[in-house]
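I have placed the structure first, in the form of structure tokens, so that the comments after it can refer back to it.
All protein chains but one are shown in place.
Which chain is which? They are A and B, in the order written, and residues in each are numbered from 1.
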Amino acid sequence: MGKVNTKVQSVKKRINTEKVILIVLSVLFSLYAITLFFPMLWIFYNSVRHGSDFVFRQWQVTPLTIRNYVNLFKETPMLTMVLNSLVLAIVTSTFQIFATASMAHATASFRWRGSSIFYFIAISVMFIPTSGTLGIVYRLMSDLNLLDLHIGVVILASNGMGFSFLMLYSVYKNISPTYAEAAEIDGAGYWRRFLTIITPQAGATLIAMWILGFIGCWNDYAFPKIFLPSHKTLAVGVYEFSTKASQTGGTGYPQLFAAISISIIPILILFLVFQKQIMTISVGGGIKE
Amino acid sequence: MKKFAKKMMSLALATVACFTMIFATACGGNKGSTGDSGYDLRITYFDGGYGQGWITEGAKRFEELTGKKVGLIPSSEFDCGADIYLQSGKNLSDIYIIESSMWKGWVKSGYLEPLDSVYDTEVDTASGKQKISDFMDQQVKGKYYLERKIGNGMMQPWALPLGATPNAMAYNCDVLEVLPHNGVALSEEVVSSQTGLWIAPPRTVSELKAFIDDVNAYNATIPEGETKYVPLGWCGKNANILFYAIYSWWAQAQGYQTSNYEGEGSFADFWNFGNTSGDTRSHTLDTRVFLQTGLQVAIDTLIDILVDEDTDQWKNTLEDVMSISSQDLQKTFVSNSVKVKPVLVFAASYLESETIKYNYLDSDGDGQRDVNFKFMPVPKLDGYEGKDVVYCSYEDVMVVPQKATNKELAKQFLAFMCNQDNLEMFTKETKGCMRPFNYDARNIQGGNFSEYTQGVFDLYYNSLHAFEYPINCTDLLSVSNVYRYERPTFIGNDIDAFVKALKTENGRKIMTDIYNSINSHDVSTWVKNYRLTVVQ
Partner (left out) sequence: MTNSLVNKTGKHKNGMTRRHRKQMIFIFTLMLFPIFQWLIFWLYPNVTNFVLPFTTYDFFEGKIVFVGFENLLTEFEKVFSTPATRNAFLNSWRALPINFIILPISVIVGYAFSKHVPGERIFRILFFIPSIISTVTLVLCFKYIFEYAPSADLTGPGAVLLHKIGIDWHGWNMEYPQQVWPMIYIYCIWAGFSVNVIMISSAMQRIPESLIESAKLDGTGFWRELWSIRIPLIMPTISVFIINSIMCVTSFFLVPMTFMTTKGPEGIFDTFPWLMLRHVEENGLDPSTMIAVSTLGFILMIFLTPIILVTKAVTDKITPDVSF
């Protein structure tokens, strides 16, 4: 009896220690969360202040204004940049999931000789490290007359391989073939079955992948900067604003902050609306090799 | 309900996706694709620096003369982003006006049209008709000649220069007038013996040092809370402003065209990088050019003024000078809205027009400019007896693409803009910028040029122009390929490292030890690319 009591006591002690550790960690996480949001809030707050207030009365409470946002759209090609980002992100992520879904469906849903080769090709891009292809790809895009065209960046970014493929592959593999077979018997062709029966069953994953693809394209700096130089996107534009802001002295910063806020807020909203889907597929399940 | 909302969202996204896919595939066109219908001549120009007045007026005059419609397309990039259009040949303008030296690479790639016929065209000048190639500043002309293919032996002109911008210094007249001189008596021409105040800016380096000491002393008497002064302003973020002084002193010390040091060549000779061959397939490279004594003298003079030997920190200038850009510098110089102001700055001829553009001149809005300032030459080295030496830039050019639709009209326009009345119009519209042709901007009627600009003219027409080109080289074929295709400076591309070295090293160490050409320049690449023979 005494032995059991001791064991119970020691277990209780361990649980208490664990609770204390978790509470301490919770406090640390809260502090971290504050440091995460403080800069964004500070930037947003200063984006709705006058430039001169920001410079000369930084720590005082001053009247707010939306002038920076208005000026941003009036004096800079901000609207074009937002539209460019939007078009690029929507079209690219659509092409991406189409390419990935096609590849996954072809290799997962059918048994045929050679499917394993293509499966291997599709996942090999994840394992083979490469560096230095930028010059070659640039030259290639130029030779194919795809340089400085939206569709060029879309095609370049729409590979159906890699991690997304792996995820969709396992999703398609787990889709029960019953519905498709029934549809086949009813006379539905391959495309019909793919688009109207199989794909909706992977709907949740596809939507989440689309959203992640959208976010990735919206935030991308390198591809639009190099391959779409005449049509600046938001990420490229914000970077350029930041290099030029210092030239106007401190009073130009609130307008830059307005640009930064515009590049954050839509993404935050998108994320908060769809956070469940996004986080479910971002889990990835971990890789078992 | 949530499911329905999500379904609606998906449907909306799909619809938008379809429309944007159609939109994206259909458009994705390049800038300039709209608005080019109905134009006989399309000109894309970098919309900065010179402003729009001159090109708009030029286009108008050309239209009146020829009846052809001219379309003007401004670009926010130095090279008009022309790379892509030149390569594809699509949506090409007929003329590109750029502030970039990228055009030499375009020649190599075959994207440009040679301008031999333009250079041979006769234009109207004050002394009758002259060929453009004769009317042009003869020292500068050679800069725009290249071989279409390296080694083919045919030098052709590929660009026309746009502006000639002298770069020197500017001084704050208001402070100068009240600045007392302490120390050794100076010439009556700069310091009044009656009032003991400065009456003209320093003309030599020792007068400059005295001026600097006087400003520091004056600054010490200013109570806290009032505007303070530093003697000399420069900008760490655009540190090539230091070249304004270095080139001037370098040419003075080394010899502008004739060398003062035997075996070293003159300042002009430097820019040929020791080439002795008149056959572009067998150029030589003599890296001893980087060891010119005059250059070390210039660097040491600068270090003496800007660096505190004991602490290895900057002196006589703005705090945090390394984080100041050229616009920041302009603002501190002309505007009263700052707490610390430089009395002297390194300044280009366009200082005034840029400060007008950025609204720095009248920060308190009382209708009068905050600061009265004038252009001045970089003070001469002590003992130098010749003319002032001014560092001039001639890097902005006009080029015609090889695949342009209206090449002949484009060339006609370029030649038209070289008529003297159009050159004078250019100078008027740009508020005082000259073009490198043999006309005198001081004689322009109705120019209404400001005092600052008149000071620019005075200096430009009474000085030796120091710039990057081997003016002693009369044979175009023996101008080094390194100059033609690489345009290196004396320190390579890493100006930040040079500025950092100024703090701790001296001129000799910088040029012979740290910055001997092997390390700071890509000599091995030059040797390989241009098949150079290295002499030393």
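Here, a residue touches a chain if its C-beta (ideal position, glycine included) is under 8 Å from a C-beta of that chain, and two chains touch if they have at least 3 such contacts.
Small disclaimer: the values here were computed from a predicted structure and weren't measured.
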Just to verify: which one of A:I23, A:L64 or A:L79 makes contact with the chain not shown? A:I23
Decide which residue listed in A:M167, A:V238 or A:A258 touches the omitted chain of the complex. A:V238
Pick from A:S158, A:Q255 or A:Q277: which residue touches the chain that isn't shown? A:S158
Since one chain isn't shown, list which residues of subunit A touch it in the complete complex. 10-11, 14, 17-18, 21-23, 25-26, 29-30, 32-33, 35-40, 42-43, 55-56, 58, 98-100, 102-103, 105-106, 110, 112, 118, 121-122, 125, 128-140, 142, 155-156, 158-161, 185, 190-191, 194, 215, 218-222, 225-226, 235, 238-239, 242-243, 246, 249-251, 253, 256-257, 260, 263-264, 267-268, 271-272, 275, 278-279, 282-289
In the full complex, which residues of subunit B touch the absent chain? 83, 87, 105, 108-109, 149-151, 237, 281, 318-324, 328, 332, 494, 496-500, 519, 524, 528-531
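The rule is short, and it goes like this: only the chains that are shown with their structure count from here on.
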Okay, in this complex, where on subunit A does subunit B touch? 86-88, 90-91, 94, 142, 145, 147-152, 154, 207, 210, 229-231, 246-249
Residue numbers on subunit B that touch subunit A, as the complex places them: 10, 13, 16-17, 20-21, 23-25, 27-31, 81, 84, 87-88, 325, 327-328, 331, 358
